[in-house]
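The complex appears here minus one protein chain, its other protein chains still in place.
Going in written order, the chains are labelled A, B and C, and every chain counts its residues from 1.
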Amino acid sequence: GHFGLGRPALPEEVAAWNLDVAPDGVGLPEGSGSVEDGEEIFSANCAVCHGEFAEGVGNYPKLAGGEGTLDRDDPLKTVGSYWPYLSTVWDYVHRSMPFGAAQVLTVDEVYAVTAYILYSNYLVDDDFVLSNENFLEVEMPNADGFIVDDRETTELPRFSQPPCMTDCKPEVEITMRAAVLDVTPDEGQ
Amino acid sequence: GHFGLGRPALPEEVAAWNLDVAPDGVGLPEGSGSVEDGEEIFSANCAVCHGEFAEGVGNYPKLAGGEGTLDRDDPLKTVGSYWPYLSTVWDYVHRSMPFGAAQVLTVDEVYAVTAYILYSNYLVDDDFVLSNENFLEVEMPNADGFIVDDRETTELPRFSQPPCMTDCKPEVEITMRAAVLDVTPDEGQ
Amino acid sequence: KAGLAGGGALVAGGAAAQEPDPLITEKQPWAQMWGDGVDATPYGMPIEYESDVIRRNVGWLTADTISSVNFSPIHALDGTITPQGCAFERHHSGAIDLPKEDYRLMINGLVETPLVFTYADLERFPRVNHTYFLECAANSGMEWAGAQLNGAQFTHGMIHNMEYSGVPLRMLLEEAGVKPEGKWVYVEGADASSNGRSIPLDKALDDCLVAFKANGEALRKEHGYPVRLCVPGWEGNMWIKWLRRVEVTTEAVESREETSKYTDTLADGTSRKWTWVMDAKSVITSPSPQSPITHGPGPLVITGLAWSGRGAISRVDVSRDGGKSWQTARLAQPGQNMALSRFYLDIDWDGSEMLLQSRAMDETGYVQPTKNALREIRGLNSIYHNNGIQTWWVKANGEAENVEVS
Partner (left out) sequence: KAGLAGGGALVAGGAAAQEPDPLITEKQPWAQMWGDGVDATPYGMPIEYESDVIRRNVGWLTADTISSVNFSPIHALDGTITPQGCAFERHHSGAIDLPKEDYRLMINGLVETPLVFTYADLERFPRVNHTYFLECAANSGMEWAGAQLNGAQFTHGMIHNMEYSGVPLRMLLEEAGVKPEGKWVYVEGADASSNGRSIPLDKALDDCLVAFKANGEALRKEHGYPVRLCVPGWEGNMWIKWLRRVEVTTEAVESREETSKYTDTLADGTSRKWTWVMDAKSVITSPSPQSPITHGPGPLVITGLAWSGRGAISRVDVSRDGGKSWQTARLAQPGQNMALSRFYLDIDWDGSEMLLQSRAMDETGYVQPTKNALREIRGLNSIYHNNGIQTWWVKANGEAENVEVS
């Protein structure tokens, strides 16, 4: 570097923070965990918010279910129905969960909980053991469900037309009213 | 007005706020007050800050004294030594004093106090009575002491030269240090 | 106290007063007595009368307030700067308390030398200043399926606009030396959500900013003190707060915030990912449901905000009839790159109801679409990137309501 600022990061330091895991498994540490262990760990650490079967509690995210809902109204997007990569589950649980006490699970516990979430989505059997070895073999149902932002071709031409200034439509009707829904917080909240 | 906003001000309203007095006496109401009355009123309402003889208390403004100091170091600028117009005294006392209880004096009281301030500056005798009639006759010593901003001619040509970039002076010495004075408040104030 | 119109009303001004206004003719306490001294508020807050101009959250939107959002009171603001104190917040694990002394920033991955910077180190790099808007990709998201929330603060308040001072991310990356294989950076925060996003290296080297001041002063705690990332024109989730790590990678990490969230599901069930740019958008902030017209017919100021992640705003049109006809509004200042623009339309209101809309255009020629035009392409389940034209139904009594029109 030409400013000579900062200092070289030590390997232990990089190891401590470089925790992210990519779809190709880069970043995944050695370890393993079973659905069975995962069920117990999930029940103790996660179920209060996500439900015993990962079905969600109240407004907290549902982690299971929703298969086949993506093309319907109010799709239910869960690990099973929506997430394209298993690495994302492992990485997020490892770094960010449980909410309020992040990073308390061991590596093996994260494998186990991830296995349990797969199980609760009917993606693996109850005797499944997830490890760094078989990690890339798990198939995620919606893996092919994503396309890269295509607004440049699908929208931009349409939304770059000179805008109409007069007589843009013959008549205008109100089709929906927010006040009828009345879900706005009071000013006095 | 072409927006039609606001409403016409009523004469009573304009009268209530249009209090300013100009050097030519415009705005001066009818009334009068003596040095003698002024002394009493001043003592009761003003002296706690400005001193019995308008000589000032602590950091509060001195209203008297300072004749002949304007061309010396630390000139003392008072009504007597500095103020060009008597209207300013009357107007300021009337609208803005006493500090913390503005506008409590009657018109006659303001005439009296103004007379007293003149007296304390040796500008009138102790039997003087100031009124709207004789107001413009009072001569203010520094009335001719002001010129209109002349920076355009006296400074601008000098301060609009292309600036020096190199070898602008042979040597540089520190001529004064603020830390030696040490009048800066502590960070912990 | 002001009476009905007298003779003078036609000559000038509105209703003439019949009685003098005692607020003028009687001496008021503030015109006689002391106000607060200069030691009263070493750091001041808004006056009590403005206590309604605050961030608000919507309880039912999220499970709790720790991973949640609140909204800037844009209906009550003017100009373009958003004060930090009322600029909306979005946290994924709450606003953390991170002293400058404990702050570290790591650059790792595909670089010649992985580096660690302290806060003091960052202050030694050359600095730049830029004013940018930050819009959450979910702004107006509750309105995808139809009009829901009755106020500009709630429909469009996940936005703010600040003047940032900081170091170009490019300089920090160059300091570490990016290897030729590097194509992305993964940026991550120090909070417990460890919110992380992948950004193409080109953008990182172009205009991303490692900022430590906003509107002249230190970032507020809730905006990422001591250091946040600015990703101009791109969705707010990428503007990592409490920035602690930048890793150069070959591929996107595909973290939770760029797969489970911030992807846009189309009607056929496929989803767009990597939808980073915030398209041109605008909203009328007044009149609006929280800022009704409180006067009768006559002069009325219609005002609002416009912005585009594609560049500067070039024009804003306003419709009073729900989009049948449009008038070009006045921009308070020429549009600035990826910053809010304030627009005004000064009208003589006839007192009849209006269907108010605004339509932003940017320097690239992009024109803000209607909500229905968006829905035709994207369906109803998109959540994010709702930049459709907003309609306020302003009634004859001056009240306004969030509606949709044909």
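Definition applied: a residue touches a chain if its C-beta (ideal position, glycine included) is under 8 Å from a C-beta of that chain, and two chains touch if they have at least 3 such contacts.
From a predicted model like this one, the values you see are computed outputs, not experimental measurements.
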Identify the visible chains that the left-out chain touches across the whole complex. A, B, C
Thinking of the whole complex, not just what is shown, which of B:Phe53, B:Trp83 or B:Phe128 touches the missing chain? B:Trp83
Quickly run down the residues of chain A that touch the omitted chain. 1, 3-8, 10, 12-13, 16-17, 99-104
Tell me, which residues in chain B touch the chain that this view leaves out? 1-3, 5-9, 13-14, 17-24, 49, 58-60, 70-71, 73-75, 77, 79, 82-85, 87-88, 91-92, 95-96, 99-100, 102-103, 145-151, 154-156, 158-169, 171-179, 181-185, 187, 189
Could you pull out which residues of chain C are in touch with the chain that's been left out? 2, 8, 11-14, 17, 21, 23-24, 28, 30-47, 49-51, 53-57, 64-66, 68-70, 76-86, 89-91, 93-100, 102, 104, 106, 112-113, 115-116, 118, 120-121, 123-129, 163-165, 175-177, 190-192, 194, 212-213, 215-218, 220-222, 225, 242, 294-295, 298-301, 303, 330, 332-333, 342, 344, 346
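Rule of thumb we're sticking to: only the chains that are shown with their structure count from here on.
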Given which chains touch which, is the overall layout a line, a ring, a star, complete, or other? line
When the centre of a chain is set as the mean of its C-alpha atoms, what distance in Å lies between chain B and chain C? 48
When the C-alpha atoms of chain A and chain B are each averaged to a single point, how far apart are the two points in Å? 71
Distance from chain C to chain A - Cα centre to Cα centre, in angstrom: 25
